[in-house]
Structures are given as structure tokens and as C-alpha cells.
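Below is one structure, written out as C-alpha cells; the observations come after it.
What follows is chain A.
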Amino acid sequence: MAKKTYTDSAGKRVHPYVPEISDLYRRGKVSRRDFLHTVTLLGVSAGAAYAFADKVDGVKSLNPIRQAQAAEKGGVLRSAMRVQDMSDPAVFDWTPRSNQARGIVEYMTRTGSDNITRPYLAESWEANDELTEWTFKLRQGVKWSNGDDFNADDVIHNFNRWLDPSVGSSNIGLFAAMTTDYDTGQKNDDGSPVMGKRMREGAIERVDDHTVKLYLNSPVLSIPENLYNYPAAIVHRNFDDEGGNLAQNPVGTGPYTLAEYEIGNKCRLVRRSDGPYWGPEPYLDEIFYIDLGDDDNAAVAALASGQVDHIYELFIDTIDVVERLPNAVLHEAPTAQTAVFRMRMDSAPFDNKQLRQAVAATMDHQKILDLAYRGRGVVAENHHVAPIHPEYYKLPPLTRDVEKAKALLAEAGHADGVSLNLDVNNNNSWEVAAAQAFREQAAAAGIDIKLNIMPGAQYWTVWDKTPFGLTTWTHRPLGVMVLNLAYRTGVPWNESAYSNPEFEAALDVASGILDVEERRKSMEKVESILQEDAIIAQPLWRSVFTATSKRVQGYKAHPTFYHQFQTVWLDG
Partner candidate 1 sequence: MRSKNREFGEVILECKKLCISYFTRAGEIPAVIDFDMKLHQGESVGLVGESGCGKSTVALAIMQYLGNNGGIVGGEIVYRGRNMSEMSEEELRQLRGNEIAMIYQEPMASLNPSMKLGRQLMEVPLFHEVGVTEAEAAERAEHVLASVKLPDPRRVMSSYPHQISGGQQQRVVIAMALLSNPSLLLLDEPTTALDVTVEAGIVDLIAELGETFNTGMVFISHNLGLILETCDRVNVMYSGEVVEEGRVDEVFDHMRHPYTRGLFGCIPLPGADKTARPLVPIRGQLPLPHQRPRGCYFGPRCDFFQGGRCDQAQIPMHDLPEQPGHSVRCVRWNEIDWSTYNPEGVSTEVIEPGPEVLHIRDMRKYYEQHDNSIAALIQGKRTRYVKANERISFDARESQTVAIVGESGCGKSTLAKVMMGLETATEGEIVFRGNDVAEKAVETRSPEEIGSMQMVFQNPFDTLNPSHTVGSQLARVIRKFGVESDPDKVHNRVMELLDLVKLPRDFARRRPRQLSGGQKQRVGIARAFAGNPSLVVADEPVSALDVSVAAAVTGLLMDIQRQYRTTLLFISHDLSLVRYLADRVVVMYLGNIVEQGTTDEVFAPPYHPYTEALLSAVPIADTSIEKKRIILEGVLPSVVNPPKGCPFNTRCPRKIGDICETEKPPEIEASSGHMIACHIPLEELEAVAPVIVQVDKSDETPPPEPARENAAE
Partner candidate 2 sequence: MLVFLARRTVQMLLVMIGVSILLFLLLEIDIDNLAIKVLGPYSLPEARELWLTENGYRDSIVVRYFRWVGGVMVGDFGQSVIYRVPVSDVLWPRLANTALLGGLVLALVIPLALFFGVLAGMREGALRDRVISVSCILTTSVPEYASAPLLTVIFVFWLDLLPGTSNMVGGFQWQAMVLPVMVLVLYDFGYVARMTRASMAEVMTTHYIRTAVLKGLPYRVVILKHALRNALIAPFTVIMLQLNWLLSGVIITEFFFSYKGFGALLLEASLNGDIFVIEACAIISVVVAVGSQLLSDLGYAALNPRIRIH
């Protein structure tokens, strides 16, 4: 079948799926959110996508990027956040690090708090029908703070860095379709060579000064989204030659530069004065990150006494307090962040499926959500796909069934009950609370869970080894992303030692389907298998919270805590 080329009103090519999904949307088969999310990923501008959606829905939505009226310029935004090492953006493994760098270096794309990905340093992009070739048009007229022009060389240099195993960037996993396996030269214990991944020859092409093209060896829809993943900030092409340290040599395209920086203490970004910023000038003169330690209460107390204007993340315990503070605003963002009680399939007694099912059957998801998270989220269904994921398929709701759990337990040979040790990390109080609530629920079926609460540092040394642990997973825009990361045989993050060929086959099928509706249908099987195998008992998807003082305007909480302060200004 000959390929039909679609163009938009401006004559620009659009991906063939765009008209299709537009049609589905018009017919009500696809949610507004799914529609916006997908078409923007496929290169349709957010403005056009919103306009189309507005037309269909007959509403006038405000463009979320530009809604500031009466914004005042100037001021210092003081944000309570851990201040960490920020020397190399490619190896960032913690969001606060990227936030420190966000004002200095920028990304190719930008995903808003509405889960919509928009152009940033890339002006536009398009993918071929198979989603294996992606062309990015770079914005022109962007200048580095050292006066150089931003061009394709910068982008290619960054890809080279990310996909060079010696750099150690986690981007290598996100852009795995651009890599090839190679022999690292080291030997495994069994004598087989240790294989690594590195950039495939010809995976990236410099089309012209402002165009690059990526060649993938398998279809990936999330490339534009991945380009906003926190380690994907674009650094100058001479980054490595000039020391490879952003903190010491803060060259970037962003509107700010680094004025003060002390790990564990503070990080101050000030408006750059060495040349005009390519985009609209941000309102804030300075962004000042203040490290108040791991203690949430200190941050709240600081907010209460006006020492900070913004808190990076609020834990659930403090939201009552913040709601009561006269000068504070609580911001909530629903996410696909979760924690799973995961059972390691290769360790007794969890090698017994009935036992795992019994454990899962005792869980009252709603109650844990209410108790441990004040109901601020949605219940999860033991399959690690969230309702906000576009491919989410709604299975029949899970109900707690203590009798069934007892029966399963008896089948598993533990008619008199069983005693289990659960490792829990105490970094987040809600996890400890959830563990305690679950413990009481399981006790009703004769499952005695002993909680082994430990500091995060300790937990993260055993998280992928302990037979029974409560592990947090962060937000990812697509459900299959986590499933691929954590539930395939032998992948490094497969903390539950899960191995089910049937599941993997179903997941392969689902991952290869572009059609949202089709993919969703195929997810039914994926989700059901996971639920049935009961390797995780997953109570909830949580909202995340940040807080600002009342003088902070134009702020929206981001589900992954990425700071987008371009639209933020301060009153008074």
C-alpha cells in the first residue's frame, strides 16, 4: 500500500497517525488528554493541537504556556530543595540536580504539567510512519552564553556523550534503539563476554546546521518525551573540552547563570547579563535554591516564616499544615508515581504463586490510599499501569477478599498463617504508613508481616535483592516504559525476578501498536497476567505536592517536579 503523505494547513508534513487519531478524537474514541499527548509527540504543535481539540469540544482553553497577565518582572524566588552535585547533566540521577541546571542549560523539548510535550530548543520534529526515523528542526538564533550559536553540532555532541558507555548516562537506556551491543572486553563469571551498549554507527545524522535526524532500530514513540528526561539537557559542544563541569563553567542557552553554588547548602541562579536570551525573558531575576536537609518540616517551617517561597516537594504529612498556613498555596499534580509491595519470584516463600496471590488479595487499596495518602491519588490495581497512562486498560476493580486469601494461603501450605519480613525505606513517611496499614490488613488473613524499616541508603543497597520489599517507582509518561524496565526477564531493574514469556510476548505486542485504542485493548492481557501472577501488590497512584507562598504566581506543579519557572512571577 502506497504511503499517503499528510500535510497540515501550512503544507508541512504531518505523521499519518495524526489524522487518524484526530478522527478518533472527533468520534469520542480517544480522550482529550490522550489526543493532545499523542499528536504533540508526533510533532504537531501544542497550539495547533489545542486549537483542534477546542474546536472539537467547542471550548476555549487557555494556552497554558502563555497565560500571564499583569506579571511583574523581578524578584528572587527562594526554593527549598536539596542542593546536589550538578557537574555533568548527562549523569544526573536525581531531579533536584536537573532543576539546579534548568535555568542554565535547556532541553530539546519540554513536557508541561499537562503531560503535553512542546518544542523547546527543537523548533519542530517529525517521525516517519514506522516511528524509526525522527527529524528534529533546531531553533535558529539561539546563542550560547559564551556567544556561540547553537546548532546541530551541539545536539550531536550530546547524543555522543549520552550514548558513550564511559560517560555513564542513564540516557543510554532511553535511547537504546540508537545503540548496539559490543563486547566490553571483560568476562562474566562463566567466561562469556560482558556485553555493553554504545551508539550505533549512523544512528544520528547531521542534515544541516539546524537539522538532525535520528535512526532507530525499533519504533519508539516517546523520543520527544525522552528528550525532556532530566539527564537530557543540551550542553555546549565544547563541554568536555572545557572541563566537563557545568558548575565550574556554566555555559548554557538558558536565561540564567550560576552565581553561588555550595552542595548541601545553596545554589543561586541569576539572570544572565552577557547577551540576550533567545526566548521570552523570564520574570524572575534570581532563582535561589536553599538546602534545608531531608526534613520536610524544616521546609514547611521556613515557608511559614517566609524564609522560602517554594518547596520542591511536600510529603503527604505536611499538606494539612500547608493548607492551614495563611500565606501558603498547596499545589497538587496527579502522577503515575507509586510504590509496590513486590515479591521476589525466585525466593521462598514467594516462589509460590498462591501465597503471592493471598498476600495481594488481603490488600484494601482504597483504604491504604485513604490512610497512607489521605485519598490524594487513585487506587492502583497490582499491574503498574496507571489510569493516566494513555494505554491504560480498565480491568474489573480489585476487592479485598480475606477468605479467599486464607484459602489461597492454605493451598500454598500455610494454613496456620505465615510470617513475612518486609523491607521498607523510611525516606517517605507515606510508604511507612502504607506498609503499616497493609500489615494490619494482611494480619486479618493470618499473614504476619514484620516491617524492617531502614534508611533509604540502606534500602537501596538491597532493593533488588530482598525477597519482599516496598519499592517506589517514579512517574513515567507511558505504562509500558516501566513494564519494559522492571518486568522483563533479566533486565537490571527487574527487582521481582519476574519471568513470564507469556507476559513478555503480550508486552511486545502492545509496545508495537501505535493505535491507542488497539494498544489499550492489547494491554488487557498484559495487565491481567501481571495481576494474576501477583508479583506486586500495588496500593495507589499518588498525587504529588509542592507549595508556594501566596506571592508566587503562574506556578504549576509538575508531576516529576521539573521546575518550569519561565512563567512564574512574584507579587509585591
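Everything that follows uses one rule, which is that a contact is a pair of C-beta atoms (placed from the backbone, for glycine too) under 8 Å apart; a residue touches a chain by one contact, two chains touch by 3 or more; residues count from 1.
With respect to how the candidates were assembled, all candidates are chains of the complex that A comes from, given by their letters.
Keep in mind it's a predicted model, so treat the numbers as computed, not measured.
**Student:** For chain A, which of 1 or 2 is the touching one in this complex?
**Tutor:** 2
**Student:** Which of the residues in chain A come into contact with candidate 2 in the complex?
**Tutor:** Of all residues in chain A, those touching candidate 2 are 78, 84-85, 87, 93, 186, 194, 263-266, 288, 290-295, 297-302, 304-307, 455-458, 460-461, 463-464, 492.
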